[in-house]
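The other protein chains are all here in position, but one chain of the complex has been omitted.
Going by the order they are written in, the chains are A, B and C; count residues from 1 in each one.
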Amino acid sequence: MPGEDAPEHRHTQHAFRFVLEGESVWTVVDGDPVAMRRGDFLPQAGWNWHAHHNAAKEPMAWIDGLDIPFQYVTEAQFFEPGRDEISGPEKTTPERSRSERLWGYPGLRPVSAVTQAPGSPLFAYRWADTDRALADQLALEGEGLDSTVEPGHAAVRYTDPATGGDVLPTIRAEMHRITRGAETEPVRETGSSVYAVFDGSGLVTVGGTTWSVTRGDLFVVPSWQPFSAKSQAGSTDSDSGALDLFRFSDSPVFEALRLHRVHAPGTAR
Amino acid sequence: MPGEDAPEHRHTQHAFRFVLEGESVWTVVDGDPVAMRRGDFLPQAGWNWHAHHNAAKEPMAWIDGLDIPFQYVTEAQFFEPGRDEISGPEKTTPERSRSERLWGYPGLRPVSAVTQAPGSPLFAYRWADTDRALADQLALEGEGLDSTVEPGHAAVRYTDPATGGDVLPTIRAEMHRITRGAETEPVRETGSSVYAVFDGSGLVTVGGTTWSVTRGDLFVVPSWQPFSAKSQAGSTDSDSGALDLFRFSDSPVFEALRLHRVHAPGTAR
Amino acid sequence: MPGEDAPEHRHTQHAFRFVLEGESVWTVVDGDPVAMRRGDFLPQAGWNWHAHHNAAKEPMAWIDGLDIPFQYVTEAQFFEPGRDEISGPEKTTPERSRSERLWGYPGLRPVSAVTQAPGSPLFAYRWADTDRALADQLALEGEGLDSTVEPGHAAVRYTDPATGGDVLPTIRAEMHRITRGAETEPVRETGSSVYAVFDGSGLVTVGGTTWSVTRGDLFVVPSWQPFSAKSQAGSTDSDSGALDLFRFSDSPVFEALRLHRVHAPGTAR
Partner (left out) sequence: MPGEDAPEHRHTQHAFRFVLEGESVWTVVDGDPVAMRRGDFLPQAGWNWHAHHNAAKEPMAWIDGLDIPFQYVTEAQFFEPGRDEISGPEKTTPERSRSERLWGYPGLRPVSAVTQAPGSPLFAYRWADTDRALADQLALEGEGLDSTVEPGHAAVRYTDPATGGDVLPTIRAEMHRITRGAETEPVRETGSSVYAVFDGSGLVTVGGTTWSVTRGDLFVVPSWQPFSAKSQAGSTDSDSGALDLFRFSDSPVFEALRLHRVHAPGTAR
C-alpha cells in the first residue's frame, strides 16, 4: 500500500519479486535502488541487504518467492537487521539500477567483477525484454525455426549472466507464453512449481483435475503431477493475445543433487 | 571489397570478426544472415557453416581472429566445403539476426535450447551495447562505485550467454576504454594478446618499448611482457573521448589447463 | 539376526551401511555380492537394485543411513520392488566384490567405465584401509608434517573415486580418530551430523552440554551447534588406542546449493 516500508535487513533465504500490478515501489539492494513495474522480475540472492518503500499513491501487487520451506527444514537460515534509516540518495529511484548498468547488456560482462557470489548480480529483468523475447520466439517459429518449446509455446528462463545457470541457487524462474488456441503436452517432473497467470486466460490440468484460470490467478503443480495448459485468451483479455504464465520452481535443488526426473512425450522416463 | 564473396564452408577453428570500418557485409551462420557494422563483434564457433558477402558499394575492414596456430600445432584441424550457392533468403540481411532474437536479451535464455555446443550461440555483439556498457562503468565510477578495472579504465568481456564464460573455448575477447589522460598499471600475464585501436590515440608500453598508437593501429603483447597504455585521445579524434582498445587473447587455453599466471600491482605472483 | 533377508528392491534414496559389530551378512548390489565386516563402509547410491541376507549364526549391527527426510520433504522419492528370488551365484560372497576389483585400486580408473552415475561405483571401503590411513596421518604428524586436521586429530572422507567428491550426492561420510588425551577445537557449521562411537571413549560437547560416550554410542550434532570431542580412550577399551568416531552429514546438500557456512577457530565467519 502507498507509504508502506520494509526496513533494511538481510537473510540467507534466496528470494525474488515478480510484479503483477502497479508500479513505483522501489527496493534497495546493497545500496542500489531498483524500480519495480508490472512484469518485472527482481531476484534477491541470499545475504544481500535490502529494503522496500512504496512511493506511489496506488497499491501494488507482487509475488514474493522465497526458499524458506527448504532452508527451514535444512536448518540453514540466518537473519540480520540492518540500518534503521536508509540514506536520502537511496530513496530516489533512477530509471536504471546500478546492477542493470553493470550487467544488463546481453553477453557483456564487466571485467572488474572478479568474485562470484551465489545468485544473479542483475537485480532486474524488465518486462519489455521478456515480452519481446517471447514474441521473437513465436515469430521465429512462424518462419519455420525450432525456437519454441513446442508449437505455440514460447518460454524464457531468467538466468544469472555470470554463469548462464539458474538465477538463484535454489529457485528457477521462467515466463511462458501460450498462443491463443494452443495446448501444451502433459509433462511430469520432480519438484514443485507455482504459476501466476500474468495475462490472458485458459484451462489448466494438474493430475486429473482441470479448471479455468485468468489474469491474477495463482496455482500450484506438486511434484510428479502431470501438468498441461490450454490458452483460451480472448482478444480483449490479453495484451499479448496469449496466455502468459509466470512460473517458479525448486528444480535447481533437484538438478544439483541429481534427483531430477522428467517424463514428457518423447522422453525416456 | 564490394561484391566479394566467401563461399560456404566450416572448420573446427574458432573464429571471430571485429569490424573496424564500414558496414553492409553480411555473414551467414548456419543459415542465419548477420549484419556487420563498425564496432560489432561477431564470434564464429568451430564447425558452424558460414559464408560472407559484401552487398555494399564501399570497402570494409575487419579483424579476422582464429585459433589456427593453436589448432595447427595440436593437429586438431578439420575443414569441409559447403553448398556452392546459398539460398535467396539468406542473402537478405534483417536488422536483427535469429541468434540475437533468441539469445540477445540480458539474462534471458530460451528454454528450448537444451544442448550446449562449444562457443556462444549469440552471433553478434552490437557496438551500441558495448559503447553504453563502457560509458555506464565510467559513470558509475564517477558516482563512487567500484565498477572499473582501475581508475579511468573500463572494460567488458564478450561472453557466451549460455555459460557466462569466454565467448569461444580458445579465444577471449574484450573492449577496453581508457579515459583521456588516464594510464593503466603495468600487467604481465601468460598468453598472448592482440590489440586493435578502435578509437582515440595514446601511448602503449610493451616490455621496455613505448610508442604512439592511433585509430586503426594493431599491436601485439607477447606472453609475460608487461603492458600498459596511456590515453592521449584528443577532442577531435575520438567519438568516446577516450582510447578504445579491442583486445583478444588465448587466455582461455591457459585457464582451462591451469597454466594461467598474472603479475599485477597488488597481486601475488 | 541370523537367517534374516531383505528382498530385492531399489529406491531413489541414497543410502549406506556402516558395520558396528559382527560380519557375514552380504548385500547384493546390481548382482554384485558384497561382504560386510566390522568397520566397513558400504555406500548404496540411489536406484541400484539391492538385497541383503545374513548367512551367519551370529547377529550383526550396522548403521543404515539414508536421505529419506530430505527426499520426503522435497517429494523426490521413487521405489520399485525387484525379483522375488535372487540367483544362486548371488548368494555366495567372494572375498572381494566386483566393484572393488574394478574401482578398488588407488588412483586407477577402468577405461571401460564411460558413463557417470550419481554416487560411488565402489561398493565397499574396507576397515583395514581406513584404519591404516588414519594411523599413517598420525605417524606423518609425528614426523612433523601437516597431515592431520589438528594436533592428534586424523580424519578421512569416503569419496567417489570417479570424481574425488562426496561418496553420495546428498551424504558425506568420514572417519575421525582422536588420540588419547587430545581434544578438538569447537566447530560450528550448517547441516546436521550423526556420530557413532566406533571405538574408544571420551567426552563430547554439543552446544552447552557435555557427556561421556563409549563404543557403540550414537549422538547427533544439529545445524550450527558448536561441537568438540575429547578422547579419554583407555588402554583396554580401544584397538587403536584412540577415540574413533564415524560421522555422516548432509553437508553435500549445503555445498551444492551454496548454503554452507563454517565457524571454526581461525576461520572467517
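What to note about this one:
The criterion applied here is as follows: contacts are C-beta pairs under 8 Å (C-beta built on N, C-alpha and C of every residue); 3 or more make two chains touch, one makes a residue touch a chain.
Source: prediction; values computed, not measured.
Seen in the complete assembly, the chain not on display touches B, C. Listed residues C:W26, C:Y125 or C:F248: the one in touch with the omitted chain is C:Y125.
Of the candidate positions B:T170, B:T184 or B:S238, contact with the unshown chain belongs to B:T170. Note on the undisplayed chain: of the listed residues B:E75, B:E95 or B:D146, the one touching it is B:E75. Residue C:L145 is the one among C:A6, C:A61, C:L145 or C:V220 that touches the chain not shown.
Interface residues of subunit B facing the missing partner chain: 12, 46, 69-71, 73-76, 78, 118, 169-170, 190-192, 222-224, 250, 252-254, 256-259, 261.
Listed by residue number, the positions of subunit C touching the unshown chain are 98, 100-112, 120, 122, 125, 129-130, 132-133, 136-137, 139-140, 145-149, 155-165, 167, 174.
As a working rule, only the chains that are shown with their structure count from here on.
In terms of Cα centroid distance from the overall Cα mean, chain A ranks first. Placing every chain at the mean of its C-alpha atoms, the farthest one from subunit C is found to be B.
Here the CA centre of subunit A is 32 Å from the CA centre of subunit B. Note on chain placement: the centre of subunit A and the centre of subunit C lie 40 Å apart, centres being C-alpha means. Taken residue by residue, subunit A touches two or more other chains at no position, since every residue touches fewer.
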